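Below is one structure, written out as structure tokens; the observations come after it.
With one protein chain withheld, the remaining protein chains of the complex are depicted in position.
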Amino acid sequence: MTAIRLRINGAAVADDVPPRLSLADFLRERCNLTGTHLGCEHGVCGACTVLVDGEPARSCLMLAVACDERGIETIEGFAGDPVMAALRRNFHQHHALQCGYCTPAMLITARDLILRRRAASEREIRDGLGGNICRCTGYTNIVTAISEAAKEASDA
Amino acid sequence: MKAPTVDYVRPRSLAEAVDLLARSGGEGRVLAGGQSLIAMMNLRLASPGLLIDIARLPELTGASDDADAVTLGACITHAAIEDGRMPDPSRGLMPRVAASLAYRAIRNRGTIGGSLALSDPAAEWPAVLTALDAEVAVRGPNGQRSLKCAGFTTGIFETQLAPEEIIESVRIPKLSVDARWGYVKLCRKAGEFANALAVAIAERGRGHCRVVLGVANGAPLVLDQTSQLISNGGRDDLRSAVVADLDRASDRHFDEFQCNLHTAAAMRAVQQVLQ
Partner (left out) sequence: MPDDIRGVGASLLRKEDDRHLHGRGEFVADVKLPGTVEVAFLRSPHAHARIKSISVPPEARGRVFTAADLPRVKPVRVVSHSTGAKSPPWPPLATDKVRYVGDAIAACIAPSRGEAEDLANAVAVDFEILDAVIDAPRDMRGSRHPVHEQWGDNLYIEHTLEGGDIEAAARAADVTLTREFRMQRQSGAPLECRGVLAYRDHRLDEVVLYASTQTPHTVRVALAEILDIEERRIRVVAPDVGGGFGPKARLYPEEIVLAALALQLDHPVRWIEDRSEHLLTAAHTRDHHYKVTAYADRQGRILGVDAEIVVDAGAYGLWPQGPYHEASMVARALPGPYTIPNYRSRHYTVATNKTPLGPYRGVGRPGACFVIERLVDEIARAVGREPNEVRTLNLVRPEQMPFATIGGLSLDNGDYPASVELCAELLDLPAVRARQQHREPDGRKIGVGFATFAEQTAHGAAEFASRGAAIIPGFESCTARVLTDGSVVLMVGIQSHGQGLETVLSQVAAEELGIDPGSISVRHGDTESTAFGFGTFASRSMVMSGGAVARASRMLRDKLCRIGAHLLQCDVAAVRCTDGVVAGPQGSVTIAEIAKVAHLRMDGLPPGVDPLLDATATYEPAISTGVFSYATHGAVVAVDPETCFIELLDYAVAEDCGTMVNPLLVEGQIRGGVVQGIGTALFEEIPYDEAGQPLAGTLADYLMPGAAEMPAIKIGHLHTPTPHTEYGMKGMGEGGAVAPPAAIANAVRDALSSIGAEVNETPITPRRVLAAIQKAHKL
């Protein structure tokens, strides 16, 4: 077991974990933050995406021990975040989710696209979502929702 | 699947990392971005006994810019290159390549050194760095040595890296002002591994022209005849030069479909140069 200290959604967390434990499993099983989902555990589907030190990362491909001294943000966070709020509102308005399994990761990825100014056109948004599989919606409404949220963010 | 049992250590210096690796009795494996290694461990295709985490070592995450070349630390991420946060010796080629690699979340963690060390035949960096005439500095218990990227990859997942060596940095000569480059990655689904990959670089002033293919069933394949053709400024017989180069590579066992893809990729990369 290895001792780790990190910040999750702004709160300090200390724990002892086996090195083999992924960040995803650490969040889900040790921290009871189950909004981060597992869809493949080989980095392709994107359902496990969280922010690590402010950047989207696959929590299934990170070890919890390698996150010592890092800051993690999961879907349970983002309180007061205006871009996330705009995204949530627009996902709801435009029916951009069905079963909801891909949604937390989709939101985190979309927020990053907007912050990096990579959501100005439909093409850009679609390219930016390549790493997030949705099996239910067919993507059209997700793209619309992100596009609208991006406009709100740039107007703000 | 879940990764098998493993130990983990985070050394505070490259020297310490090299030492840990040397003393690990073959059980040690360097962990940089983990985007390939952890995936393999999750699939139980790799089960090292000890992970040596070098991702945050300052010696490996810096970049330097001298008159002739840029040196990038091995643990610089694809995203850092994509975003232009690193000095760019390639006049836009490397950021373009980085942006085409997998997905942003992978690029935020995956590293240029990691890509080289693994040398997946479908990877981008080995072919691109071969075309750019780059050199890789590796550090082992006996010190540092420098290897040319062309030739560093020796086969599928095989490199000149010795088991106790760690890639320290990549030194890329700066392209000349008149340099032109072309880059083509063919794949059906954004972010997947390339089905074909071609890089073309022409620096006529220096007489340096190189066309390199990735996804070549082994090490990146330098298309000598094609490179010679564009070096001479020729553009006629481009297709036959490419086909001749592919014919000569019979040891790679490309089937007709692969040959078509390689030809298309090479021709399109060269056309970007010749425009």
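Chains: A and B, in written order; residue numbering restarts at 1 for each.
Simple rule for what comes next: a residue touches a chain if its C-beta (ideal position, glycine included) is under 8 Å from a C-beta of that chain, and two chains touch if they have at least 3 such contacts.
Since this is a predicted model, take the numbers as computed values, not measurements.
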Quiz item: Out of B:22, B:46, B:147 or B:264, which is the one that touches the chain we can't see?
Solution: B:264
Self-check item: Chain not shown: contacting residue from A:42, A:118 or A:151
Solution: A:42
Self-check item: Contacts of chain B with the absent chain, listed as residue ranges
Solution: 1-5, 43-44, 186, 188-193, 195-196, 256-257, 260-261, 263-264
Self-check item: Touching residues (missing chain, whole complex) on chain A
Solution: 20-21, 28, 32-42, 44-45, 47, 74-76, 88, 91-93, 95, 97-104, 107, 122, 125-127, 129-143
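Quick note on the criterion: only the chains that are shown with their structure count from here on.
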Practice problem: Could you give the separation in Å between the centres of chain A and chain B, each centre being the mean of its C-alpha atoms? | Solution: 28
Self-check item: Footprint of chain A on chain B - complex, ascending
Solution: 1-8, 10, 31, 34-35, 38-39, 41-43, 51, 53, 55, 79, 102-106, 108-109, 189-191
Self-check item: Footprint of chain B on chain A - complex, ascending
Solution: 2, 18-20, 22, 25, 41-43, 46, 49, 52, 55-58, 60-63, 65-66, 68, 109, 112, 127-128, 130-132
